[in-house]
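Note that this complex is displayed minus one protein chain, with the remaining chains in position.
And now, chain A:
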């Protein structure tokens, strides 16, 4: 447990009478992909919100690289090395693909206070941005307006922006959502290699992707983790079958 990159300890969150997170303790170890699955309304987004800092837990704590970051805002967690991709793309749609990637590089370098000099001509920023775009295969779209990208390409750009931060841990909220089977296959291959660089907490509905990628899976039902284990353990778990997998497993 001590070597976990990212860890939650007993986090609990209620919205009125709804208990969206009940005493959740999960961790993310170096080199692994830890998938969070669960039916709609199980509290996956609430959990991610607390891990990334958009929501504050009522009780419990969040630890990043051994530091308690429960009271830290999102931006501090990002600076400490937490990368995130969104379920619904959160990109500057009016800007170009490259501009979005440069924004990430700018944040990682922590220097947004220069009023002069073209951001896109800054060598260091541009290299970081272009390298990230190339890794997700968007180098040819760099000059396109983000709004003109296909849905799948926007998901790739989300990943690229997260990569510009050189993250120590990644939280990905349904990166496969709405991607064609071809795109999702390519992204699966990419994430497979990426885990060595930064472990990934993966929330995903695409069961093929989850079962082929995950080192461990946690199953979230009604705000509670009912099981954590390897793919085989989860497949064999009767409680999980009843609660969630049903005939899919």
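We take it that a residue touches a chain if its C-beta (ideal position, glycine included) is under 8 Å from a C-beta of that chain, and two chains touch if they have at least 3 such contacts; residues count from 1.
The rule we apply is simple: contacts and distances are computed from a predicted model.
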One chain isn't displayed here; going by UniProt, is it "Carrier domain-containing protein", "Branched-chain amino acid ABC transporter permease", "M48 family metalloprotease" or "DNA polymerase III PolC-type"?
-> "Branched-chain amino acid ABC transporter permease"
The one residue from A:55, A:69, A:125 or A:172 touching the chain left out of view is A:125
Among A:6, A:20, A:35 or A:108, which residue is in contact with the omitted chain in the full complex?
-> A:108
Determine which one of A:5, A:78 or A:198 touches the chain that has been left out.
-> A:78
Name, in rising order, the residues on chain A that touch the hidden chain in the full complex.
-> 52, 54, 73-76, 78-79, 84, 86, 90-96, 99-100, 102-104, 106-108, 110-120, 122, 125, 143, 145, 161, 164-165
